[in-house]
Structure formats: C-alpha cells, structure tokens
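What you see is the complex with one protein chain gone and the rest in place.
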Amino acid sequence: MRWRRIRAIALKEAIQIRRDTRSLIIALFMPFMQMILLGYGVSLDIKHLPTCVYDREGSQNSQALLKHFQSSEYFRIVSVLKDYREAKAALDADRCRIVVAIPQDFSQKLSDSGGSSVQVLADASDDNTANIAIGYAHSVVDQFQSDLARGALGFGGSPSLLTQGVDLEERVWFNEDLDSRDYIIPGVVALIMALVGALLTSLTISREWERGTMELLISTPVLPSEVMLGKLIPYFAIGMLDAVFCLVFAVYWFHVPYRGTLFALFLTTALFLVVVLGVGFLISAGIKSQVGASQIAVLVTLLPTSLLSGYAFPIDQMPPLVQGVTYVVFARYYVTILKALFLKGSGLADLMQPVLAMVAYAAVVAFLAGRAFKKRLD
Amino acid sequence: MSPALPPRIEARKLVKRFPGVFAVNEMSFSVGEGEIFGLVGPDGAGKTTVIRLLAGVMPPDSGSATIDGVDVVADPERAKQFLSYMPQRFGLYEDLTVDENIRFYADIFEVAPSIRDQRIGPLLSSFGMAPFQRRLAGQLSGGMKQKLGLICALIHTPRVLLLDEPTTGVDPVSRRDFWKILYSLREQGVTILISTAYLEEAERCTRLALVHQGVMAYCDTPARLRAMMPGKLLNVVSSQARDVQKAIASLPGISGALLMGDRVHVAVDDDGRRIPEIVRVLEEAHIPFEPPVPAEPTMEDLFLALLRERRTSP
Partner (left out) sequence: MSAVLPEKTDKAGERTEPVLVAEGLVKRFGNFTAVDHVSFRVDKGTIIGFLGPNGAGKSTIIRMLCGLLTPTEGRAFVSGTDVAKDPETVRQHIGYMSQKFSLYGDLTVMENLRFFGGIYRVPRKVLPERIRFAVTMAGLDGRENALVSTLAGGWKQRLALGCAILHRPPVLFLDEPTSGVDPESRRRFWDLIHALSGEGVTIVVSTHYMDEAEYCDLLALINRGQLLALESPTALKKRNLGGTLLSIECADIGKALHLLEGQPGLLDLAAFGNAVHALIDPARTTPEQLFALLSGAHVPVDHIVPIEPSIDDIFVRMVGEARESQEGEPGRRAG
C-alpha cells in the first residue's frame, strides 16, 4: 500500500464531497434535522395524556392530588367518572389512556398511617406509553407527597402509589428526572451516525461505476485496499464531525447529562464509525447503482438501529429470539456504550464487552469489504 | 515494424465469452513500437472487449496477452504500470477541475511531484488546454474532454496507449487535433492501439485490423488492405439517380449498386468491360447521366468486399 495513492484518493473524494450538494446535505444538514426531529418529535415523553379521574372520596386531599395531576404537563383530565365500569368503558373507547382512581379511604389512611395508595389504570395495549404514564404518575404523587410533607397543603401524611404493570425501578434509578429524552438521545446520536455514515459511503463506489470513472481507475495500478482507505478517510472525518456535533447538541441543547470520560467517548465513537463506514463501503462494493446502494444502506442501518439497537426499546424486554438477532445489529453495541457513558458514567473497563464486539465487527467488515471490491469489470 | 524488437502488445488466442456470444474469439496479434494499430468494426464486433482484456480490467476466458513483455492475465497490476487506457466513456471526474484530474492520476501512478510539475505545463500547452486548467472537467467540450483524457493517460509516460473509440461524437476539427497528437506520441515511441467506429478515420492508422463478430478478419496496412479490394468501383452521377440504380442493379458483373444522393455507387468485376454496358443500358432507357468515373473505394467498400469474400471462401 502506498500512502501517496491513498492520499490522492482521499483528497479527490474530499473535493467531490465539497462540490456535491447532495453529499453535503446528507453530511451536514441531515444530522441537525434528525437531532431536532428525533429529539423533540419522537421523544418518548408523553405530554397532555388524556386522563380520567375517579375520585371515590371527594375530599380536600383527593382534590389536591388531582389538582397536581391536572397542573402537570403530562396529564390532561378529560372527564370525571362515577364507577369502575365507566373507567373500563373510557379506556376501551380510547377516550383516555389512563385512569387515576382515588380510594374512599384515601384521607383516612393518609392521616392514620401517614401513607395511602392511589390506583392507576392504564391502557397496556401501548405498553411503552403505559409504562411511561405510570412513571409520570409516580412523580406527580411524589410531588404531592413532598408538598404535603412541607406542609404546603396544610395537612400531614404521605400517600404511596399502587401501580400496575412493569417495574420501573431501574429506569428511574439512572434517569431521576424521568425525562425520557435523556434516555433516548444518546441512542439518537448512534442512529444518526449509522445512517449518515453508511449512506454517504454507500454512494462512493457505486457513483464511480455509474459515472464511468471506475473503469479508468481500475486500469491503473491502484490497489483495492488503497481505494478503500482513501475513500474512507474523508468520510471518517465527516463522521467524527457529525458525532461531535450531535454529542454537543445532546449535552448543551437537550441538556442530557454526560457522566463518562471524553477519551472513552472519542475512542468508542471512532470505532463505531469504522464499523459503519465499512458496512457502507461493503454495500457500495456489492451494488453498482447509487439508488440501490443507498436503499440498502438505509435498510441495514435505519430499521435495525431504530428497532433493535435498544436505543428506545429496551433489548431485555424483547422476545429471546429477537434478542439474539440484536447481536448482529452493530449499533446495539454503541448504543449500549453511549447509554452507559451518558447515564452511568461507566469507564472503558466496564465497556470491554461491547468494545471488543465492535472491534470484531470492524475486522469482519473490513475483510469482507476488501474482498467485495474487485478491480474487474465482470 | 522491426521484427528484432519484442512486440509492445501481444495477444495470443484471446477468448472472451458472454452469455450466448463470443465477444472475442481467438484473437491473436502483435503490435510493435511506433505503431498506431487500429481496430475497426461495427459496434458489438468485440473491439471494446479486446481492449478491456488488454487493459487488464477484464480477465479473458482463455488465451494470454502481454504488454511490454508483462503478462496481463497473470500479473495485471504490474502490466498496468506500463499502459494507459482510455475507456470509451469519459472516465475522468467531471466534478474535478482539469488540474485536479491530472494531479490525481499523477499521484495514482506515483509520478514524483517535481517531475509531475515539470510535465503538466508542457502537456497542457501542447494540447491547447492551458487556459482551461481550472475549469471543471464536466464543463469541457467533447474534444477537450478527450484531450484531458489523453493528458491524464500520458502523465506517467506509458509505453502503450489503449484508446477505445476516443473520437466518437467529437467534432471533426478536434478529431484532427487529436490525431496530430497521436502522431507526435508515435514519434516519441509510444505504441498506440485505437478502436474506431469511423471507417474513414481508420485510414490514419499505420496498421489496421478489421474486426467482425469477435474475429479479426483482416490485418494489414491500409494501403495493402486497399490493394486486396476485389473488382472496381464506379460512380454514376445522374439527376435521376434512382432510375439509374434500378436500370443497372441486376446487370451481370455488377455486385452492388448503391444509391447515394445524386449518384450511384457501383461495384463491378471489370470496369473495362462493364462501363460500355452500363452506358448502353442507360442510353437505351433514356435516362440522363454523366459518364461513369472510377471511384476510390471507401473503407466501408473495402470492409464489405472483404467480408463478402471471406464468407464465400471459408
């Protein structure tokens, strides 16, 4: 391998990217767009959730609690119910997603034992929403409780919440603010990098086939590995730039707290980029049309990353078979790492497993890509 | 060509099959230093394929080829150091400037920067491309693109140039300039193999191979090929050329009567015998005409006559 030729290809590619509006849009504008879209739009935070209340007590205390619910931005009380039958009907008819039921002895218990319980009925057909709603209900009740403790409400005791469904303990542990954005945004960064990186590189070889420049290039003594390296260098630089942009955006715009070391972040991000670019190059070497290559690139990055990387939907809640499939999704390792770095502040030593998995992945992809690109016309 | 010098290009029984057809069927030839070797034939005859085999961008099914003594089939990457290939389709980067393209190929061929800088200036100016150094390649005219292709091909001073229809669709003025450059390269000892779909252009080659259906039918200097032309050709100009054609097409000894605008292009076996017969028939039919005059065979005439002959005597 000759550095001179690698540099020539890298330089050429960089000039072409600079002059190609489409590449520039994908490289610079798409990460921004997606951070905004996924950060705000596809946030798992549920606001103004239609809520019904069934206040069986009708006391000052129960009304104070319901006021807390109403004033929270998460819930919007749509109607007041008179019995459980109505509650079921309301949920079935989709008039509301959650029912808050306050028992007859709410105040009684509160004053007797200093604790009481509230019942939350949620429509679990949307498991995710139900979980999050219950989480919010927790926080509202917590708030009520602390206000009560401070005497803000003018009476004593503290209620506890009786919840149904999945245990929320773990999530709440690392995401105290219960802001799902903190949970999702690190994954969004991985998603964007996978998509942008694979999309850009998937075009690089197929474009040369389509434009007829490849025939001339393969008639020179340049080595396939030189072509591959030369082409990946500028995309690596763009990918790192995008990564920095996304991470800075996550921390300073969405205020996702970052707890890990910068070194670990840089190293794992670079590793992930190598995998992503390698996959893009592999696609490109296999498919000679730009349209085909970009479609495949979107298919192998966007779908698996958004569904199976664990960026929004926890892997451990998936069926065992699907969990097995996620090991093939290269983004899952990076998502795991990013979440650990952001939310737990893990060190590199804690992340050896996903890091090694990515190294292995990178090696396999590089090997396949090197073999897939042939300097031959047929 | 001096037989003492080893051939710069040598093809031995090259075969390339595509589903259903022999694109190249046992082609053998050798080209020496200082030759401009032309491959002529219609599209689909196998010209492009044989050039691709020689350029090492497509492996043959069987047979072998050497470029400057290096086996292209066994060691294509080494052979590529001595050759330059210009594909039929413009192969340079249209979104790079003239200068950027040249530098890119200089780097790919590892031309030392000091030598590269020495070469670029004279190449650009001798090709008349100096004013366009900073223009994007995509914004050049067809003729200028081909010149840029040639500059990039020459930056590493190859010994063999493989040109696949470099002048197709290029305006005649640029085509002439292009051929002047080829002749000056020949002076410098570059061996050139060129394919062309323009039969009249083929006459500019020092040696010519007629390619037909994957087979090299004839291979010789244009003058000697011309001498192989059987029979004679006549032109009969007439204001009623169509009637002339009808009247004489089926006369004995006439193998072809082609209507071309205001004249009929006639192929006869013996002009001394047939001219009086033609004159007699036309006079009897009261068709106005100018006396038949002998015509130089065009490359197309030659090509057709040779192929016809080949078919009748296998």
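First chain written, first letter: the chains are A and B, and each begins at residue 1.
The definition used in the following text is that contacts are C-beta pairs under 8 Å (C-beta built on N, C-alpha and C of every residue); 3 or more make two chains touch, one makes a residue touch a chain.
As the structure is a prediction and not an experimental result, all values here were calculated from the model.
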| item | value |
| --- | --- |
| Missing chain: touched chains present in the view | B |
| Candidates B:I9, B:L54, B:L123 or B:V170 - the one touching the absent chain | B:V170 |
| Contacts of subunit B with the absent chain, listed as residue ranges | 36, 41-45, 128, 141-143, 168-174, 176-177, 179-181, 183-184, 186-187, 197-200, 203-206, 208, 212, 221-223, 237, 242, 256, 258-263, 296, 298-300, 303-304, 307 |
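Criterion: only the chains that are shown with their structure count from here on.
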| item | value |
| --- | --- |
| Subunit A-subunit B separation of Cα centroids, rounded to whole Å | 61 |
| Partner subunit B, residues of subunit A touching it in the complex | 2, 4-5, 7-9, 11-12, 15-16, 19-20, 211-213, 215-223, 375-378 |
| Residues of subunit B defined as touching subunit A within the complex | 52, 55-59, 76-78, 80-81, 83-87, 89-96, 100, 103-105, 107-110 |
